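Excluded from the complex is one protein chain; the other protein chains are retained at their positions.
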Amino acid sequence: MTREPDRSSRQPERRRVLALLGGLGTLGLLLPWLRTSAPARPVQREISLHEADFYRPHDLAG
Amino acid sequence: MYGPRHLYSRHIHERELRFLALVLLTGCVIALQLGEGLRLAGLQGAGWRAIDLPALERRIDVGNLSEHEAVWYHEATRQETHATGAEQRP
Partner (left out) sequence: MTAVTCELCPRGCVIPEGAAGDCRIRVNLGGRLRATTYGRPSAVHIDPMEKKPLYHFLPGAPVFSIATAGCNLHCLNCQNWQLSQRGGEEMEEIYRLDPPELVRAAREEGCRSIAYTYSDPIVFYEYVYDTAELAHAQRLANCFITAAYINREPLRKLCGVIDAVNADLKAFDDGFYRRVNGATLKPVLDALVTMREEGVWLEVTNLLIPTLNDDPAMIRRLARWVHDELGPGTPLHFSRFQPLYRMRNLPPTPVETLDLARREAKDVGMEHVYVGNVLGHEGNSTYCPRDGTLLIGRVGFMITHYALTPDGRCPSCNERIPGVWRSAELFGEQP
């Protein structure tokens, strides 16, 4: 009959690694959601007619 | 086996219970999430969208958006309101 080697001494270390991975995973899931649910930013650029370049290249269809 | 049988069985039993509880909890969270998604999808299918109203009002106040009155609309009838879930506050 073989006995499993005693790994109990390494368990706290593993627990910390797993907790860290879990925490990072949760953050990874939550961050995009937090970003999109943040209130809309104010207008970054209100373009006046004087500074507007109507000929600047764009990739809008239509 | 690696130890007295009764100890081993109790150990598995406790772990399984904890695991099952976790699975059930996760299932509940997923169900709630899906339910909310379906509810929102149902409401959007009814033709309106919740928007960031404070942001909209702020932009109207500073003139970056307009409150020009639209044409082609009427006050919703009770029947229309009820049929589309529009009596709910967004």
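Chains: A and B, in written order; residue numbering restarts at 1 for each.
Rule of thumb we're sticking to: a residue touches a chain if its C-beta (ideal position, glycine included) is under 8 Å from a C-beta of that chain, and two chains touch if they have at least 3 such contacts.
Treat the numbers as computed from the prediction; the structure is a model and nothing was measured.
Novice: For review purposes, identify every residue of subunit B that touches the missing chain, sorted by number.
Specialist: 44, 46-53, 55-56, 59-60, 63-77, 80-81, 83-84, 86-90
Novice: State which residues belonging to subunit A touch the missing partner chain.
Specialist: On the subunit A side, contact with the omitted chain comes from 40-41, 43-49, 52, 54-56, 58-62.
One rule holds for everything that comes next: only the chains that are shown with their structure count from here on.
Novice: At what distance in angstrom does the C-alpha mean of subunit B lie from that of subunit A?
Specialist: Computed from C-alpha means, the inter-chain centre distance equals 21 Å.
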